[in-house]
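Below is one structure; the comments refer to it alone.
Every protein chain of the complex appears in place save one, which is left out.
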Amino acid sequence: MSMSTEERIDQLESRFAMLDLVSDYCLGFDKRDFDRFMNIWWPDATWEIGPPFGNFDGHEGITHAVKDVLWPAWKQATHYTTNLRVEFKDRDHADGVCDVDCIGTTSDGLARTVGATYTDRFERRNGVWKIVYRHVKMHHFSELVGVTLAPPQ
Amino acid sequence: MSMSTEERIDQLESRFAMLDLVSDYCLGFDKRDFDRFMNIWWPDATWEIGPPFGNFDGHEGITHAVKDVLWPAWKQATHYTTNLRVEFKDRDHADGVCDVDCIGTTSDGLARTVGATYTDRFERRNGVWKIVYRHVKMHHFSELVGVTLAPPQ
Partner (left out) sequence: MSMSTEERIDQLESRFAMLDLVSDYCLGFDKRDFDRFMNIWWPDATWEIGPPFGNFDGHEGITHAVKDVLWPAWKQATHYTTNLRVEFKDRDHADGVCDVDCIGTTSDGLARTVGATYTDRFERRNGVWKIVYRHVKMHHFSELVGVTLAPPQ
């Protein structure tokens, strides 16, 4: 039950590593930084986005999802992840849940608000934490009727 | 002034414990996970939501607030907590402030956006951090006119 100083520091570092992963998901996706985005997934990871997008397996499937499905679906988007809650299963495995708020413009030119919950499994291999499973449950994916999102001129 | 290694690690762990509490408030409320939600409050905690909802004392009052007042008021909601700022009073007491963004549908079927600031007092008893006081200051609780929140089909 009681952890050594080394184990306690390791767990704190692991918590920040997981925060970085969920942040890099947002930053990588929204800034279309493919390397940052892909770097969060283990090669055998599964990304369950569900309808109408589908589920995607491995780096190949995830690359297809982001390059061929999701980036074309959005002109611009910003994802905001909060409420990350981590439960360690052992030193190298952890379950996570967090919420995302997203606002942006889809390819049809409509402003959208999205709310979703991500259920994650994080795994550490050779000292590096990455996501091995992410399930997306969307609460809403809706038009902000009448709103046009644009930067100031 | 200077802290021991043990005290420094303890404070870092305490910071994550408080992040977990403010996350569990959101996750517990939004997913209607009563145990998760109640587990963040000390039995003698006060939850000052203010008008038009009121103030609620102790586990009994907080149970009433969430089961009889707030859950019935929302069909679905997602709360996003950010900006948590903690000031330690001593090793077992801390003041906090954070902001919450909330989007959801109230029981009248209208889409709503809520912005609020939580002012918290955290207390550690027998090694466990929980909330002993949360004050809610609402900046807005407003209709997203014309918007219908729904997941993709």
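First chain written, first letter: the chains are A and B, and each begins at residue 1.
Definition applied: a contact is a pair of C-beta atoms (placed from the backbone, for glycine too) under 8 Å apart; a residue touches a chain by one contact, two chains touch by 3 or more.
Computed from a prediction, not measured in an experiment: that's the story for all the values here.
> Of the residues listed, A:M38, A:I103 or A:V136, which one is in contact with the missing chain?
Result: among the candidates, A:I103 touches the missing chain.
> Decide which residue listed in B:L12, B:M38 or B:L70 touches the omitted chain of the complex.
From the options B:L12, B:M38 or B:L70, the contact with the absent chain belongs to B:L12.
> Can you tell me which of A:I9, A:M38, A:V69 or A:V132 touches the chain that was removed from the display?
Going through A:I9, A:M38, A:V69 or A:V132 one by one, A:I9 is the residue touching the chain not shown.
> Have a look at B:L27, B:I40, B:L84 or B:I131 and name the one touching the chain we're not showing.
With B:L27, B:I40, B:L84 or B:I131 as choices, the missing chain is touched by B:L84.
> Could you pull out which residues of chain A are in touch with the chain that's been left out?
Considering the whole complex, chain A reaches the absent chain at 5-6, 9, 12-13, 16, 20, 23-24, 26-27, 30-31, 76, 78-82, 101, 103-104, 111, 144, 146-153.
> Over the whole complex, note the residues of chain B touching the chain we left out.
Touch set of chain B with respect to the missing chain: 5, 8-9, 12, 15, 51-52, 80, 82-85, 97, 99, 101, 113, 115, 117, 138-146.
Simple rule for what comes next: only the chains that are shown with their structure count from here on.
> Centre to centre, by mean C-alpha position, how many angstrom separate chain A and chain B?
For chain A versus chain B, the centre distance works out to 23 Å.
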